[in-house]
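One protein chain is absent from this view; the other protein chains keep their places.
Moving on to subunit A:
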Amino acid sequence: MRHYIFLLTLLLGWGGLSAQTITVKGTVTDASTGETLIGASVIVIRSDSDASTSGTVTDFDGSYVIENVPAGSSLRFSYTGFETTEREIGTSGIVDVALGADVQALEEVVVIGYGTQQKRNVTGSVVTVDNETIDDLRPVKIEQALQGTVAGVNVTTQSGAPGAGLNIRIRGVSTNGQNAPLVIIDGYQGDLSTVNPTDIASITVLKDAQAAVYGTVGANGVILVTTKTGNKNSPTQVSYNTFFGIQETSKTLNMLNATEYGLLLNESYAAGGQALPYPDASTLGRGTDWQNEVFGTAPMLSHDVTVSGGSDRTTYSISGSHLNQEGIIGGEKSNFTRNTARLSLGVDLSDKLKLTTNAIFTNIDRDALSENGLGAVLFNALNAPPTLPVFDETGEPSLVPNTPGLGIEVINPVAQIANTFNDYDLNKLNGQVSLDWKALPGLTLTSRVGFNTSNSEGRTFSKLINYGGKVFDVTRSSVSQNAINDNNYSLDLFGTYQRTLADKHNFTATAGTTVFRELGNGLFATGFDVPNNDWEFADISLATGTSPEGARDVGSYSYDERRLSYFGRVQYDFQERYFLTAMLRRDASTKFGPENRAAFFPSFTAGWIASDESFFGDEGPVDLLKFRVSYGILGNDQIINNGYIGTLSGEATYVFDGILVNGTAIGALPNPSLQWEEAKKFNVGFDLALLDYKLNITADYFINTRDNLLISNIPVSGIVGTSAPGGAAPTVNAGAVQNKGLELAISYQQRFNKDWKLNVSYNLTTLNNEVLEVNNGTGFIEGGAFGVGQLAPSRMEVGQPIGYFFGYQTDGIFQNASEIEAHPSQIALGADAQPGDIRFVDTNNDGVIDPNDRTNIGDPIADMTMGFNFQLEYKRFDLLTYAFASLGGDIVRNYERALSDVNRLDYYLDRWTGAGTSSEVPRVTTAATANGVFSDFFVEDASFLRLQSVQLGYTLPFKAGAKRSSSLRLYVSGNNLLTLSNYKGFDPGASSGAPIGGGIDYGFYPIARTILFGANLTL
């Protein structure tokens, strides 16, 4: 057989050289308007699949000419936004073509987990973000491409620092454990955070019971990532993208200048009966603007190259990328570098056997500064007194005085940046090999191995440093290093059988198994007395000292977690009009004890394409109307490992004979009866396409109820000893949370004529979160932190949104003594009220203000989020805008240190200074007040509208008649140019992502405002 192929190839090759060639020409037009299309790609597809494929693009008149085209070839016409069309070349050599609009809704194939489905036939709530959106947004991290583009998906930044993590929440927070969705990359379990966005072809989000095929890991929703592959019978295409960006902070806070600060302190000291610290404040001037000292402009640079193509049996795609981003605080001290390399290969081993494989190598190098809370650079910049110069007379960074008014935590942020030394390096390899075998007509068997293996190293140098008696003084230098290994693999084996009966009944059945295992370890060590007190020498091999005897300078951990799953799915439709899908999955996991190790997760989805009914008729504006409904039970097993057995992982350290001795103690208390979290997902919705698919509307209503919520370290009676060092309370199935909401997505696309094209889309999500059950004895779980030594500010409690803020309600300011007289005593909050202090509400009307008066004063969950996207193309120019809005969430201002001499925000200029002067901002005094207790004074509206991206591009075609559809697009883009919000802090959109304790702003690193200059080159 092989000989024949060889001969055949030779013959055809010979034929190619000698056969008759003709010149083909023609015009490409828009079918709907009749206007000519400029820059449409015309590619010759030769019957012999010779690699030297030729082609061109249309010129300004929409016409093209290709010479030496072998007779019998055909042409492929493609143009963004239009359906790709192939035509055979007739003898005339003239091929005019009118391209129709790309009706993606009809043809597009969507991955749905262990298979694909035509988008038209999908009956779950499934949304796809394609690579055009990703290309438009140019995200540094791929999670950003989901913000505002998909209804029901909310992405929050943990920090604006380069390389910082992002949290994705699909349809809200349902558990106080792990809320992150499952990420599946090309079929295997993966991780979004390290992926190079340009390697991604599409992202599909499964929001409802459609995810049930992933059973126990699908409760938080599933994100399916498909990476790029080459296309068959395509010439080698090279694309190169680059951009250079300048970043600066998107916001600085309005702080007091030195004069304002001096005067305020004088007033404060006078009110406290103390001597004035600045008897002559007039000489202070503006002083030091610490934010100016720490914020800077920082460069950002990205390159990536992709080479792809394919013959009729193979496809390939090879890419490499480099990204370097410096931080807007500390520049290279918070540098992030990512390099990736990727290879994707598809080979048809035979007509029935198809192999696809890809591998991605990622290298990340990240340095970081202290963030969030006491000790953060920004915290210091906001609290350091403006009267203090950055450097003292000797040129050294000046020391923030060690006084009661400034505390022992505030240090010079400039010195802090200079003294911060750390490094994190990650090397990761992930990929998959899969084999599809068309074993029988209609039956395809797939086996796949996916893997992730990563090694990371961390190093932190604690320099010997004196900040003048502050808690950050280091009296002995040390270097801490760690090495962490994380590995996992997934093995899939499944079969898909398709059959059509009587031309009407279509069945697709899928059944299979997945084995997932993750294992790894971490090793930690610290060395003391670093030579020369210098980062250059900061390695354990050079450090000469150890801790005193008995203290352990080393640590380690290991894990080995496994999951074994079986699943089955039957999809049935009648005439592609009535759809029904049923799914069942059984999972067994090492997270649970023998009795509860395995569980079943059933679900179904159904759909009806009403527009196919005869009563709709063929005419009329409605192209597609599909109703969908789904219900299913999914699971969540994302809890601590081995929670069902007691292990000796506690801490037992004491001092005998003057030295530390180590023993053994029980760690977390076990719960042998642990079982799965159950997510019950109900969804009903419709898809509507109108006006030749120009207008698309999708609406969904969902109710997600999470039962048997796994609550780790749930508070239990102290008598069982869970507060011992290294101990922890058990993980218990002890709660229920419900999320309800509405999602709406509308998109409209219109090509007016050959010059103008418009794309507009809008999406909206409402979310209503309620805790239904907290079964731990107290009925609530606390979390978060506010101020120093205060009661926990966040709660999960029945009848309230998860993580709502629990504090005092305020009722203005006491204007005079008689108002105080008329009000219940506030002494229990720490001090008797004086005129100018905050008046707290006696919510339980018991005649005293005490901790029992705390109540719901807000919650961090936005009631409504929206995304808005606008794209306009005019000739070779394109303009696009992405905006995102979040309405109705609250955020807690917790970056102000409650000390008398720290700097303050300028809202204190409007403080109470006498009867009638203010009913919002309390007086300043060094005397004891209750004004600092956690109240709604510190809770602000976190609603915001952010212009995420504005981009203007211009596409230069390479001269008409070139062999390929080559183009160069130049663009300038502005990210986060504008945020409209009343929030006083840096970023109303930032959150730690914690279910209980989220939405508390410890001084979040603001996201950067970035101007990018970029080029996309396609050859």
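Keep in mind that, in the parts below, a residue touches a chain if its C-beta (ideal position, glycine included) is under 8 Å from a C-beta of that chain, and two chains touch if they have at least 3 such contacts; residues count from 1.
Note that in this section contacts and distances are computed from a predicted model.
Participant: Which of the following names does UniProt give to the chain that is not shown: "Starch-binding associating with outer membrane", "Thiazole synthase", "Cell division protein FtsA" or "Metal-sulfur cluster biosynthetic enzyme"?
Facilitator: Hidden chain, UniProt protein name: "Starch-binding associating with outer membrane".
Participant: Among A:L253, A:V347 or A:I408, which one is in touch with the chain left out?
Facilitator: A:I408
Participant: Out of A:I22, A:L284, A:I484 or A:V716, which touches the unshown chain?
Facilitator: A:V716
Participant: Which residue from A:L429, A:A665, A:I703 or A:L879 sits in contact with the chain not drawn here?
Facilitator: Answering carefully, the residue with contact to the hidden chain is A:A665.
Participant: Tell me which residue among A:I112, A:L192, A:A689 or A:L899 touches the hidden chain in the full complex.
Facilitator: A:L899
Participant: Kindly state which of the options A:G469, A:P531 or A:G799 is in contact with the chain not pictured.
Facilitator: Of the candidates A:G469, A:P531 or A:G799, A:G469 is in touch with the missing chain.
Participant: For subunit A, which residues lie in contact with the unshown chain of the complex?
Facilitator: 402-404, 407-408, 439-440, 443, 445, 469, 471, 473-476, 493, 495, 511-513, 515, 519, 547-551, 558-560, 562-564, 566, 588-590, 594, 597-598, 641-642, 645-666, 669-670, 715-727, 730, 776-779, 787-791, 827-831, 850-851, 898-899, 928-930, 932-933
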